[in-house]
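Have a look at the structure below before the remarks.
Every protein chain but one is kept in place in this view of the complex.
Chains: A, B and C, in written order; residue numbering restarts at 1 for each.
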Amino acid sequence: MSHPFPYSLETVVDEVFLEAAAVDDGDVTTYIPELARVDPALIGLSVCDGSGAFVERGDSGHYFTLQSISKVLGYACVLEIFDDETIARHVGVEPTGEDFDSIIKLDRHKRPFNPMVNAGAIAVTDLLLTRFGGEAVEQTLAFFAQLLGRKDLVIDEAVYESEQRTGERNRAIAHLLKNFAILENSVEEVLALYFRHCAVQVTTGDLARLGMTLANGGCTPGGGDPVLCPETLRKLLSVTLTCGMYNYAGQWVYEVGFPAKSGVSGGMLGIVPGRYGIGVFSPRVDEKGSSPRGVCVQKRLSDRLNLHMFAPD
Amino acid sequence: MSHPFPYSLETVVDEVFLEAAAVDDGDVTTYIPELARVDPALIGLSVCDGSGAFVERGDSGHYFTLQSISKVLGYACVLEIFDDETIARHVGVEPTGEDFDSIIKLDRHKRPFNPMVNAGAIAVTDLLLTRFGGEAVEQTLAFFAQLLGRKDLVIDEAVYESEQRTGERNRAIAHLLKNFAILENSVEEVLALYFRHCAVQVTTGDLARLGMTLANGGCTPGGGDPVLCPETLRKLLSVTLTCGMYNYAGQWVYEVGFPAKSGVSGGMLGIVPGRYGIGVFSPRVDEKGSSPRGVCVQKRLSDRLNLHMFAPD
Amino acid sequence: MSHPFPYSLETVVDEVFLEAAAVDDGDVTTYIPELARVDPALIGLSVCDGSGAFVERGDSGHYFTLQSISKVLGYACVLEIFDDETIARHVGVEPTGEDFDSIIKLDRHKRPFNPMVNAGAIAVTDLLLTRFGGEAVEQTLAFFAQLLGRKDLVIDEAVYESEQRTGERNRAIAHLLKNFAILENSVEEVLALYFRHCAVQVTTGDLARLGMTLANGGCTPGGGDPVLCPETLRKLLSVTLTCGMYNYAGQWVYEVGFPAKSGVSGGMLGIVPGRYGIGVFSPRVDEKGSSPRGVCVQKRLSDRLNLHMFAPD
Partner (left out) sequence: MSHPFPYSLETVVDEVFLEAAAVDDGDVTTYIPELARVDPALIGLSVCDGSGAFVERGDSGHYFTLQSISKVLGYACVLEIFDDETIARHVGVEPTGEDFDSIIKLDRHKRPFNPMVNAGAIAVTDLLLTRFGGEAVEQTLAFFAQLLGRKDLVIDEAVYESEQRTGERNRAIAHLLKNFAILENSVEEVLALYFRHCAVQVTTGDLARLGMTLANGGCTPGGGDPVLCPETLRKLLSVTLTCGMYNYAGQWVYEVGFPAKSGVSGGMLGIVPGRYGIGVFSPRVDEKGSSPRGVCVQKRLSDRLNLHMFAPD
């Protein structure tokens, strides 16, 4: 069912990598001080196909923190554990039309719009804490590791501490959630887990492999066993598609046409159902919190490889 | 490429029709007085496949007005005529997270968020008027007729007059668009064309055929020639997917997983790429302006026929 | 009851006039094209006391249009004619915390917040039209003339036409009011009267005299008969105090401490209960639609003459 094209994947990736490296927009995130210390020139790219083959370029071995990409993993975990009704009491599935850390909609509707904005991801983290209690860090990181295809995961403690110290907006959101009785656990416990998820270290290869697993019915590439049930996958890809790129989601579907998620550390995950998983990293991000180079990679791969969900065959 | 399932399409449509007919929610639209006069018990359903075969049940021959479903046709026409940059000056492609006739986002951003809310559809109509001038009614209805696979189209004059008399909110929106220099033509000229598009009469069979054409790379079912270019189709389906169901769009993708559009007259269009076009009609609508029976039909067909875009094969 | 101060009123006015003339901020209004044609260097100042004595400086004989200052006169007329309950169905008395032409609050609350924002003034104008019908222009201008102490009033037809042509935002607001069933008359009839009120020509002397009448229990200065009933006066001054300076009203009470109203033509009315009426004119206005020179005059007079309502004796 793969799409025929006249160039090899290697050739396309080469070209796209060069194009993306020439993009000169955005700035390294500074609101988390530790993220401001990274080399802004870094750029890594990995593409994984269904056979588990990788095409990688640049700083694909460099470790960076998941940040908002962890929202996809946390939500996947919650979808595996809880029924729809329970989840719906804590978080919706609607795009907000607002910034990723918006408080306005939360205050009016008293429930986070979706798990891809901070309020929703904090609500999701609370569900995980309720389920796993004192084991939450271990259990959720083990689940993340399984999805990422790693033995274990390392948390960037400096980034974690940096977010703990400066995350006042997330604290405001969490206390508002507490006020609306969305959180069952204490704000500080929930945020500690949430910031840990954000600080998990990965490479673009990890993201590409994760993307391929999600693109592959939940089966790890190369013929692995499913690590997610089909229902989880359907819901997870739906919400990532409509909400993953925040208030850029409509434009994203219009131009790129497959689910993706970015993080303020500059990482970006692309999921092309039945085709590819894509991981990109470049630390400079735009005002919406996405890497312009990462956006460029996904758009150009979509164009060149005809990856848009509504592209003609 | 069709999906295997143990029941015939006829059997599934029978069951789904009975389920939908049992739904007892919503009320006939009253803000357009003429729409309040329809028989609330009506229910029609048509499904069209790629060969042009139809399965139809109930009041599939009853004529109703397109209302907001015309937004899909008007946007298709604009996508065929204008380049992206011109269109983007007049209307965006982002979901709003607000009601379909919201004024708040328009006032803050000075450009309609997308062509599926009233403000955006009015901006789209203005572009058509700019292009076609005095021929606008004839030209756009001819385009609509081609997409709907009809020789000609009839406008329900009573509904048109009713909207003209009562459309104060749309007038407010249009004057605000004029204030932001989005409209080039006079408010009353633009609204006259807009209300005419809304008042075009169709059957569920027409919608099903339209849906199949859009599901079929723009080719009319049964091996017809393409009536839309692939780029138009990609953009049209993308925006219909993310914005067509208004602030229910996220939930729609989550649960149903293919592009659809509803109108306050109770009509509903479903587009299942590569598979089916779906037309439903039942006059009672919910507070979001969609027919609960129409929603039921689309959801149940998605479930039973495995039509969700992220469903496992 | 006059306040003792070591300088004569003449001396203080001289100083304040020089200070104000040195203010070099703001721009001539351009959204009403005709207003853009005025000489930006003009500055006039008039102060009237309870005896009817005037101190005037600069271009106090220059005619300009009332613009938003007409909102005070229109509301006064409505307060004289209608009971509280009727008025309250059409317009409230709360400050908005938003810009003068905001649509957001109107859309949420379905009733204008107060008669000093455009939406509220349009609702007030509709009440006048309902009361006076075909005589509305003559009757309301006669009422305005009585308050201003003039035989008759002249409308600046060029400004009126200019607003008629360009008032798209006000049309949007009026249609929204119509949609909420606040207006009984047609949008265009209401706006024609509203724009005429805005285009009434006055001098700073007229404003100072009006201010003194309102400061003097509704009696024209120099021992004239009352032209407003005490209840009207209490309500009118209250709403002018809390809402007259839009979303600058809080700062205004804090710093200046008496009711005032500005217009985008650069005129400004000050009402110092028991003391003075103040009229200022200078065409350059700030982004809130007030003349910085007019603001300077009122502030400096308040400081020098101890006019703040909560100033120590």
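In this section, a contact is a pair of C-beta atoms (placed from the backbone, for glycine too) under 8 Å apart; a residue touches a chain by one contact, two chains touch by 3 or more.
This one's a predicted model, so the numbers in the text were calculated from it and none came from an experiment.
Undergrad: The complex has one chain that is not drawn here; which of the drawn chains does it touch?
TA: Hidden chain contacts in the full assembly come out as A, C.
Undergrad: Specify the residue from the set A:D27, A:D107, A:E138 or A:D313 that touches the hidden chain.
TA: Considering all chains, including the one not shown, the answer is A:D107.
Undergrad: Consider the whole complex, including the chain that is not shown, and state which of C:A249, C:M268 or C:C296 touches that chain.
TA: C:A249
Undergrad: Among the options A:R89, A:R111 or A:R171, which residue touches the chain absent from this view?
TA: A:R171
Undergrad: Looking at C:I103, C:V159, C:M212 or C:V239, which makes contact with the chain not pictured?
TA: Only one of C:I103, C:V159, C:M212 or C:V239 touches the chain omitted from view, namely C:V239.
Undergrad: List the subunit A residues touching the unshown chain?
TA: Touch with the absent chain occurs at residues 102-104, 107-108, 168-169, 171-176, 178-179, 187.
Undergrad: Considering the whole complex, not just the chains shown, which residues of subunit C touch the missing one?
TA: Per the touch rule, subunit C residues meeting the hidden chain are 92-98, 105, 113-114, 217, 230, 233-235, 237-239, 241-243, 247-251, 253-254, 257, 273, 308-313.
The criterion applied here is as follows: only the chains that are shown with their structure count from here on.
Undergrad: Line, ring, star, complete or other: which describes how these chains touch one another?
TA: Shape of the chain contacts: a line, open at both ends.
Undergrad: Going by C-alpha centroids, which chain is farthest from subunit A? Tell me that one.
TA: The chain farthest from subunit A, judged by C-alpha centres, is C.
Undergrad: Report the inter-centroid distance (CA atoms only) between subunit B and subunit C in whole Å.
TA: Distance between chain centres: 48 Å.
Undergrad: Could you work out how far the Cα centre of subunit A sits from that of subunit C, in whole Å?
TA: Once rounded, the distance between the two centres reads 55 Å.
Undergrad: On subunit C, where are the residues touching two or more other chains?
TA: none
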